[in-house]
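A short write-up of the structure that comes next.
Here the complex is missing one protein chain, while the rest keep their positions.
Now for subunit A:
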Amino acid sequence: MSDLDKWVAQLRACRPIPEADVRELCHKARELLIEEGNVVTVNAPVTICGDIHGQFHDLMELFRVGGDVPDTNYLFMGDFVDRGFYSLESFLLLLCLKVRYPDRMTLIRGNHESRQITTVYGFYDECLRKYGSANVWRYCCDVFDYLALGAIVLGASNTLSPASESSAAQEYADMNLEVEVCNADGVSTFQFPRQSRSLTSSSDPQPRGSPNGSSSTAGHSSPATGNKTGPPGSGASGSSGGSVGNPAGAVLCVHGGLSPLIQTVDAIRLLDRKQEVPHEGAMCDLLWSDPDDIDGWGLSPRGAGFLFGADIVKEFNYKNDLSLIARAHQLVMEGFKEMFDASIVTVWSAPNYCYRCGNVAALLELSEDESGLGVFARSNGDVSRSDGGQEKGRPNGFDTLEGPARRYRVFQAAPQDSRGMPAKKPVADYFL
């Protein structure tokens, strides 16, 4: 058994590895990460995850629900550490898996992957508590500086593969689903067929009620709407799925969101990322900004980054031939939230955040385009659009691309008894 596999096994058991091993691991990880660009290119299929925040047992639950590494490819959008009680084990395990399976794990940086934030929100204290010195924290922070700032997912299909082996693939293909929500056991709870944009009033599929409830009654019927949608390629579907090429477009993954200083994905590639997260500027914005129901840019109440509206997202996606931006950073009680005609989605993967918020978590699966053509007609940087570059109708100013088919797996926190939680600190004695 190699050192790496030994470390993985030990960390999976939620036991920290010795300081010297952490040092070696971080060194290896840095050598690997330094080769990555600021924006990593990832090929579908991939499972995209949001914030983890040191909730190790919930990370294990995530792997159970989403499939284990290396059988499933993962893309984690940052915020591995802080707040939870096992930041160290969570981050080191992810890092180990990254070093062990570099092509199957992608880690990008979140705003908590920073020296300043981790000293306040728990990771620093945790390292000090578990090792008696800050060395391990220092090694990890050095790795943080090398994490990529974003990722582009190419080759995602706009049809879903079956959620579990028991379902027939043909059935799925016939239904032409755009979005499916599954519970932790892989049972489909909501399905949204692809439909024309102009008809969609419910293009933000927010399931009502508990998304994790066992409402199997939804079955394979469409709860969202009774509208029939046309076959792929006909006008009624609003999608050219099935025609030449892969029209699903690329998906940009970033922890926070957009920046007024960044107009193209290539502009992200030009940043000097190997530094502590600055207090302002493009790099800071990518890790701190939030989408909001406003027009244009707004001031972020967080004290860093900006708010950005639907027009900004649609313009950015149009310019960069993106169909979707996937981001994390904001707690969503339902685990995921699509906004702005499904041009941006927030994925949150820390169930019952801080062990008390009562939210569920989600991960986003993009399946592989199996048309066999291998042409990413609308991938980033490829200027030839499938309509030959003709001017399109712009009802909203921009004609957004149809997103790839998306499956959200929603899951809850791991059972309480599987973790030994440190005792809660006593309340402050003076508070008037």
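The rule we apply is simple: a contact is a pair of C-beta atoms (placed from the backbone, for glycine too) under 8 Å apart; a residue touches a chain by one contact, two chains touch by 3 or more; residues count from 1.
Everything below uses one rule, namely that contacts and distances are computed from a predicted model.
The complex appears with one chain absent; UniProt names that chain "Protein phosphatase methylesterase 1" among the candidates "glutaminase", "Protein phosphatase methylesterase 1", "Proteasome subunit alpha type" or "UBC core domain-containing protein".
Residue-wise, the contact with the chain that is not shown comes from A:297, picked out of A:7, A:56, A:86 or A:297. The residue touching the chain not shown here, chosen from A:9, A:34, A:270 or A:357, is A:357. In the complete complex, the residue from A:312, A:325, A:363 or A:414 that touches the missing chain is A:312. Think of the hidden chain as still there; on subunit A it touches residues 51, 83, 120-122, 260, 290, 295-303, 306, 311-312, 315, 329-331, 333, 353-354, 356-359, 397, 424-425, 427-432.
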